[in-house]
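Only a single protein chain was left out; the remaining protein chains are all shown in position.
By letter and in written order, the chains are A and B; residue numbering begins at 1 in each of them.
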Amino acid sequence: MLAVPLLAACEGPLSTLTPAGPAAVEIARLWWAMLIGSGLITLLVMAMLWRALRRQSQGRPRLAAERRWIFGWGLGFSLAVLTVLLGFGIWIGERMIARDDDTPLVEAHAGQWAWEFVQPGPGGQPVTTQGVLYVPAGRPFDVAITSSDVIHSFWVPRLGGKMDAIPGHRNVHRLMAAAPGTYEGLCAEFCGLGHSFMNFEVVAYDPAGPLPDFADAEEGRE
Amino acid sequence: MTWLARALAGPMLWGALFSAVYALHGAGCNLGWTQVSLGPVDLHRGAMWAVWAAGLAVHVLLVVTMPAGQGRARRIIVAGSLIGLVASAFTLFPVIATSTCF
């Protein structure tokens, strides 16, 4: 009963918890798993603490206590949990990163405080747009991220993680929108006065249908 | 005080090994070592494997040559040696299989 309003509270145009692409889905899944695990560990530790506060000890042999608390819980339990979690974390990360294959490439160029994109348009010709990135839905794409002034960060929360735009460097980031639609994006790294407003949109279009019009974002959309 | 130096040898070695492998990783990606074939692996991964394995061997040496005896100082030496070994094994195991320069 409680689950419905709780899940509704997780929704939003920028929510990492309403994922719309495989990377975001996997991360959200990782999050829910970690949340459950962490919740259980917190309850366990609090229960131990509660019991420790209430107990009137009879002075048992210290060596056994040391073995149980330090080696059992401190080393054994924590190392086991962390090893499993780290294995999953690295495995998920491995499948998510951009590689040197034939995935189509678009470019995202950041500057104070706007985004410019270059993507394949009609006939595969590159088209430059302001504030809107057009990509085909259902296919992975790589974003080559650059900056002309300070550090920014490219983030479309519902599609996946973020990647910084660093002057002098070119970072490649792989994303995919599972279904056609419009997804909100923003600059995640503090970049000065206009940081709060440095937003953009990703329009995922149906690759089987007609191409979109590659229009720029409307002035004053923010 | 020599016992403290002995206890810190393991963690120190971890520090050196971690820095060395991280530096090799950064240098290799920027200097194109992944293009150089070295039998079943490329030069980049081969170099990191070699350094990691050599470091782990020294760690094992530190663990097996621990002084015998009793008392807190010895227990701290044992702990230090094991911390070093576990840290080097745990933090650098990604050299085995994760993708190097992507």
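Definition applied: a contact is a pair of C-beta atoms (placed from the backbone, for glycine too) under 8 Å apart; a residue touches a chain by one contact, two chains touch by 3 or more.
The rule is short, and it goes like this: contacts and distances are computed from a predicted model.
Only one of "Coenzyme F420-reducing hydrogenase delta subunit", "Cbb3-type cytochrome c oxidase subunit I", "Class F sortase" or "Autoinducer 2 import system permease protein LsrD" fits the UniProt record of the hidden chain, and that name is "Cbb3-type cytochrome c oxidase subunit I". Of A:I70, A:A179 or A:A215, it is A:I70 that touches the chain left out of the display.
Of the residues in chain B, those that touch the hidden partner chain are 1-4, 7-8, 11-12, 14-15, 18, 21-23, 25-27, 29-31, 71-73, 75-76, 79-80, 83, 86-87, 90-95, 98-102. If you put the missing chain back, the residues of chain A touching it would be 9-17, 23-24, 26-27, 30-31, 34, 38, 41-42, 45-46, 48-49, 51-53, 55-57, 59-60, 62, 65-66, 68-70, 73-75, 77-79, 82, 85-86, 88-90, 92-94, 96-97, 112, 149-151, 153, 155, 157, 160-164, 166-169, 171-172, 184, 186, 188-193, 195-196, 199, 222.
Keep in mind that, in the parts below, only the chains that are shown with their structure count from here on.
Note on chain placement: the centre of chain A and the centre of chain B lie 31 Å apart, centres being C-alpha means. Partner chain A is touched in their complex by these residues of chain B: 90, 94, 98-99, 102. For chain A in complex with chain B, the touching residues are 83, 90, 94, 97-100.
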